Structures are given as C-alpha cells and as structure tokens.
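What you see is the complex with one protein chain gone and the rest in place.
As written, the chains take the letters A and B, and residue 1 is the first residue of each chain.
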Amino acid sequence: MSGGTLNLFIGLAMGLNLLALGSSRLPSLIRAVSLQGVLLGVMPLLLEHDTFDWRVVLVALATMVGKGLVIPGLLRRAMRAANVEREMAPFISYVPSLLLGAGGTIAAVALARGLPLLPEHAGTLLVPGAIASMLTGFILLIGRAKAISQVCGYLILENGIYLFGLLLIHSTPLLVESGILLDVTVGVFVIGIIVDRIQRAFDSLDTRKLTTLRE
Amino acid sequence: MNLILAVILRLAVWLLLAPLLPGIINKVKAWVAGRRGPPVLQLYYDLAKLWRKGVVLSTLASPGFIAGPAVAWVALLGAAMLMPLGPGGTALSFRGDVLLLIYLLALARFCTAWAAMETGSAFEGMGAAREVSYAVLAEAAIVTAVLSLSVQTGSVSLVTMLSPSAGAGAVLLAAGLFTVLLAENCRVPFDDPNTHLELTMIHEVMVLDHSGPPLAAILHGASVKLLLFAVLLIQAVLPLGALSAPAAAGALVAGVLAVTVGVGLVESWLARLAFRRVPLLLTTAFLLCLFALLVAWKGGAK
Partner (left out) sequence: MPGPLLLFAFAALVTGIVVGVRMSRLWLALTVAGTTAGFGAALMVLLGAADWEWRSGFSLGDELVHLRLDGVSALFLALLCVVGGAGAVYAREYWPEKHYPASAPRGRVWWSALVLSMGLVLTVSNGLHFLIVWELFAICAFFLITLDRQRREVRAAGWLYLAASHAGTMALFAFFSLLAARTGSWDLPGPMRERADLSSLFWLVLAGFGVKAGVFPLHIWLPSAHANAPSHVSAIMSGVAIKMGIYGIVRFSGWLPVPAAAGWVVIGLGATSALLGIAFAFAQNDFKRLLAYCSVENIGIILVGLGAALLALTHGDAVWGRLALAGALLHVWSHGAFKALLFFGAGSVLHATGTREMSRLGGLWRTMPWTAGLFALGSLAVSGLPPLNGFVSEWLVYLGLFDAVTSKGPSAWAALPAAIMLAMAGAMAMASFAKASAMIFLGAPRTQAAAHAHECGMGMRAPMLMLAGVCVGIGLAPILFWPAIRRAAGSWCPGWGAEETPAPLVALGSVHVALAVLILAAAAWLWRKAHTNGLRRGMTWDCGYATPYARMQYVSASFAGIVSGWFRWILQPERKIRRPRGHFPEEALRLERVPETVLERIIGPVSAAIMRVSTTVRQLQHGRLQFYILYVVAGLIALGVLVLLGGAP
C-alpha cells in the first residue's frame, strides 16, 4: 500500500524535475524545488517501519522545513535582492534540456532494473528517482547561466543523493542525512553571500561574466 | 439497411451537436468574467446566416479556395465517423483505422493551409506556416498517445483500443491529450480565438478572407474537430466499457461537457503564450504521452 504511495511521490518528484528543466522563470523554478523538498520530506514516513521511530519523524520534519521553506525562502530573497526574474539566455535551451531530462529519466528507469538491489527496494522507484534527480541537477548546473538557477540545480542534485540515502534509512543513522542537510544549508548561505557580492560587483548575476576573472 | 441507418444517425449526431461546444466555451468564459455572453446556440445562428450569404473571392484565388474548405470538412467528418461513440460503437472499424483518423486530420490541415495561401496575404501565410509547423510536434504527441493506448490494449483499432485502465498512466495521458486538444483546436494558451490582433493568431488568421458557405464549412469543421478531440480524450481516459450502456453514454456526455468547460476555464484563467514558448508546451505534451506509454508498458509487463 505505502509502496504505491511512495512510488507516486517519487513519480511526482520526477515530474517536478522536468518542470524545473522546462521553466524559464526563476520563481517557478524555486517553487518546483521547494515542492520537491516537501515531497522528499514526506517520504521517510512512507517507508515501511516495524516500530515507531521518533528520529525518522524528526528528519522528515527537518527536511520539509529546510528544503521546503527555509532554502527556497532564502533563494527568493536572493532573487529579489538581485532583481532577476528570468533566465535569459541559457547554454542549453529549454526544449533540449527537457528532452535530455526525459531521456535521462527513461534511461534511469531502464538502468535501475539492471542494478543488483535488495528485494525490498526492487519494486520502488527510489533508485531511478535518485539517478534522474541527480541528472536533472547536473543539466541545470551545466545548462543555466544565472547563479540562482545553478543553486536550484545543486539542490535537485542533493535531493537525488537524499533519495539514495533513503535506501539506507534502516541501516545507517539518520545523522548522515542531517549532515548533508547541514552542508547544503551552509552551501546556500555561502552562495547567497557570493550572489550578493557578484551582483554588487558586476551588476548582473550572469556567471559567464565571471570568466573575466580566470587569470 | 441497418448500416446506412446507423451511419446517418451518427452523422446527424456529429453534425448537429458539434457547434454546441464553442457556444458552451463562450458561455463559461462569459460566466467567469461576470458577463451574460452570447447564447449557447450562437454558432448555429452564425452558420445559418453564413450559409445564405454570398461569397467574396479574392482576385488571386483559384477554385481551390472553395474546394479546400470542402475537402477539409469532409476529412474532419470522415475522421469523426471513425471515432466510436461510447456504447454506440462505431459504424466502421478495421485494424489501423486510428492511423487513418490521424491522417484525415492532416488532410484537413493541408487543405486549410492551401486555401489560406490562395489569397497571397502575408497574414494568412503566417497563420498557415504556424499551423503546419506546430502540427509537427502535435502529431508526435498524438501518435505517442495512440501508441500508449495500443500498448495498453494490444490493439490497433479504435473500438478495442479505447478501453483504458485507470491509474497514473491515465492521468498522464489525460494531461497530454488535453494539451494536444488545446493546440490542435487553436485554443488558449496556443492561440486566442478572440484576439483582435492578426499577428498573434493561428487558425483565425488563416480564414480571414473566407466568407459565406466556405466559411460556414470551416467553422463547422473546426467545431467537429473540437468535439472529436473531446470524445477521444474522454474515451482514452475513462473506462466506459466497464459501465452499462446508459451509464456509459451518460458518462461520455458528462465527460465531453467537462472537457468543454475545462477549455473555457483555461481560457478564462490563462493568457496566450508567447509563440517561442509554444514548442516547449507541445514538447511537454509529447513527454506526458510518452510517460503514459511507458507506464502502460510496465503495467502490462507485470
């Protein structure tokens, strides 16, 4: 029962990946990322547990708040501060990146069938979802010019790693996941500061302009 | 004898009911905007008026200018005759009839584009270019949707392939087909049928120079096409075969009405997309159908 719901959630998360790839407006990109964060936060609760584990609930709550509210909120603030709304000229434009992402998702589903998985994970979409999210993150990181989109790409990449982490939720302490979350938060802070600096220095958020600093 | 009767009855349904849909859409739009709006039967009045009117023909136009709408109208009605109507089944069914249906729509498109190019007007050339170009992506989406139905049921004939299974696949397919419906029938967000700026039109700008009975044929054909896509969408998504005949008929009618109201609501709430964004939306529709196909594939393998 809960396996079906879990798959539905992962499927939705994969759909959000594609939405993120296809959206040119930064607010909708951030909204997709935050919604994906909330979905990911619910997932630990849906995994089958023999006993009630308060740590699982804690992590779920922390993820939902962190990925769904705090980080997107910070990104929105950065966006407003930098006064950008739109990704103007991406390196990989939207239709190709959408097709790449869809191809990657299909390939991930096909690939996951070939992997040696535990029988309890074989039926779920956890692994394909993880691979697809990481791929989406990479496409965004490579294909977008604005720093905020790249941060979103980084977050989606991290979401993929989180999905992989869910496979180990029984065997490893959730500290690992919390550590990752912490990393990301710190990363976002750092990037937020950098974004601000870039904006002040160059009057633009286009990372292409950073190439003048290569010397 | 029975066959002829069935064909005539079916033809009457398509001919008479199709112009209702644009009326409903306009009523919904008026209702959302808080206006009274034109009567639901407005298109019938328009058609009757146009049918009696004379024709102004551009000096540049060949007889193809009038033949084009006629051929398109026959093609659209032919496509409609292939489409099963819920419990009513179909007048004619054979393996691969679904491909004939898709290509009849293409024939109608060719003839409309041909008639538009007859006048030598730059506006109409623009509309025709857009129509045939966006059709490339729409066609890919439709064929993918048909393939997904085909995979689900293992059949290539409309009567048997329109018995879908519920689930994630149906939702994806519904979303994909609805987007294709909007694109193929030139509704918002692809095209705005009510705009007054010719530069931003697709379908309306193609028929700028038509008048009288040929224009009536074009308008009626467009309404048949809308009804056709609504019926296809409902039958592709709702498992009507599992219901008893009256219930299925009721569900079909209710579904078509729901789709029509949906189109009206979309038109009230959304704005027309910039043209450079249209391929993105059509690609999304294609991908939705593709994922529906893969879900159907996996569902069947279990």
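Some observations on this one:
Assume contacts are C-beta pairs under 8 Å (C-beta built on N, C-alpha and C of every residue); 3 or more make two chains touch, one makes a residue touch a chain.
Treat the numbers as computed from the prediction; the structure is a model and nothing was measured.
Shown chains touched by the missing chain in the whole complex: B. Here one chain is not drawn; of B:V56, B:A245 or B:A258, the residue touching it is B:V56. Note that of B:G37, B:G241 or B:P279, the residue touching the chain absent from this view is B:P279. Checked against the hidden chain, the listed residues B:G34, B:G154 or B:P246 yield one contact partner: B:G154.
Looking at B:W14, B:W73, B:F178 or B:F229, the residue that reaches the missing chain in the full complex is B:W73.
Touching the omitted chain from subunit B are residues 51-64, 66-67, 69-71, 73-75, 78, 92, 94-97, 99-100, 102-104, 106-107, 109-110, 113-114, 117-126, 128-130, 132-140, 142-144, 147, 150-151, 154-156, 198, 208-209, 212-214, 217, 279, 293, 297, 300-301.
Everything that follows uses one rule, which is that only the chains that are shown with their structure count from here on.
Centroid to centroid, with C-alpha atoms defining each point, subunit A and subunit B lie 38 Å apart. On the subunit B side of its complex with subunit A, the touching residues are 168, 277, 279-280, 283-284, 287, 290-291, 294.
Only residues 8, 11, 18, 22, 24, 94-95, 98-99, 102, 106, 109 of subunit A touch subunit B when the two sit together in their complex.
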